[in-house]
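Below is the structure I would like to discuss, written out as structure tokens.
Let's look at chain A:
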Amino acid sequence: MKALYDFSYLTSAIHEWLSSFLSPNGVLITEMILVGIAFMLFFAVLGLVLVYAERKVSAFFQQRLGPMRVGKWGTAQTIADVIKLLMKEPVINREADRFLFNLAPYIIMIAAFMAMAALPFAKGLQALDFDIGILYVAAVSSLGVIGILLAGWSSNNKYSLIGAMRAGAQIISYELSVALSLLTIVVLTGSLQLSVIVESQADGWWIFKGHIPAMIAFLIFLIASTAETNRGPFDLAEAESELTAGFHTEYSGMKFAFFFLAEFANMFIVSAIGATVFLGGWMPLHIGNWQGFNAIMDYIPPIFWFFGKVSFMIFLMMWFRWTFPRLRIDQLLTLEWKYLLPINLVNILVMAFIGLVGWHF
Partner candidate 1 sequence: MNNEALKEFILQRVPEAEISQGAQFLQAVVLSEKAHSLLSELKSNPQTSFDYLFCLTGVDWPQHMEVIYHLKSTTHNHMVVIKSKINTREYPQTDTVSDIWRTAEFHEREVFDLYGIVFKNHPDLRRLLLTDDWVGYPMRKDYVDKVNMIEY
Partner candidate 2 sequence: MEETITTALESQEYFINMGPQHPSTHGVLRLVLSLDGEIIRKVEPHIGYIHRSIEKMCEHDSYQQIVHLTDRMDYLSCHINNEAVCLAVEMGLQVEIPERVKVIRTIIGELTRLSSHQLWWGVMGMDLGAITTFLYGFRDRELITDIFEETCGARLTMNYNVPGGLMFDIHPNFQKRTKDFVTYFKKKLPEYDDLLSNNVIFRERTIGIGKLSKEDAISFGVTGPTGRASGFSCDVRKHYPYSAYDRVQFKEILRTEGDCFARYQCRIAEMWESLSIIEQLIDNIPEGPFKAPTKAVIKLPKGEWYQKVETARGEFGVYIISEGQKSPYRLKFRSPGFSNLSALDHMARGCKIADLVAIMSTIDLVIPDIDR
């Protein structure tokens, strides 16, 4: 029961058990390997679940049933897809730059892995607790664009190149808005450390405590992070009706699957960051002095709170994708530089003022 609420018991138990028969360096290496394996497994499961979820959610938006054939309610559909992708022939364009072409999907995957490391999943369940957590996550999550640019360039396909260039412009622009909207909350927390930010929300989530400016920041974060993950309505880098598939036009088989997986992993990462900063991470929902209500909420384990909030954010992003038409590249940049960025800057100012005067809860 305890382990469900605080994972530090579990992790320290593992640590002590390993220390009992290994040297400190050995313990460190073993723990690193264990964490790596855990993340890899998590990644695979995440991919399976999110792909299935996306297909089902989109189906229900469109009055369809979605996958129904493989397994009960089509639950094994993604596994079947993975097997199909594994068995596919990896085709490489003859004129392609083979080294970069093969490298690109791994860079995207590595970027996603690195960002995942700093996420606080639950109390005591965090691989790395930096004191500059937000900065690290923001920096690392934009590494993926290098992979996209490489993929587009090395494919020797004009569609891929256009897609990659679009992605470059898009991600670099929207990185600003993501970081600034997170900073709006950092103004209140006074720390960049993700665990501290979560702890500071024990008496209420920042989106409620910071009221209007925090909500504006949340909205901006939602838009900007959707754009940063290249998802509709901002999926210009793929834009299947214009560029067939954008930067991954030439990829097939498992390398394509990596891009696909990275997209979903990135979606999970930005949702997790949003949930951590705005919606209190793994903190349960607490309302002021309602003791009974707060106690009931405490019974729900933090890990469920975390994943619940993340699923909510992911659902919102799916909802956007399956409702809106796609923007054009110049409109996308206009939206960022003309609307999101100025509002964001003013919003930080307002938030700083509120924080200074103490008008937040």
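In picking the candidates, the idea was that all candidates are chains of the complex that A comes from, given by their letters.
Definition applied: contacts are C-beta pairs under 8 Å (C-beta built on N, C-alpha and C of every residue); 3 or more make two chains touch, one makes a residue touch a chain; residues count from 1.
Keep in mind that what you see is a predicted model, and the values were worked out from it rather than measured.
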Which numbered candidate touches chain A here in the complex: 1 or 2?
2
Which residues of chain A touch candidate 2 once you look at their complex with the stated criterion?
58, 61-64, 158-159, 162, 232-233, 235-236, 239-244, 322-331
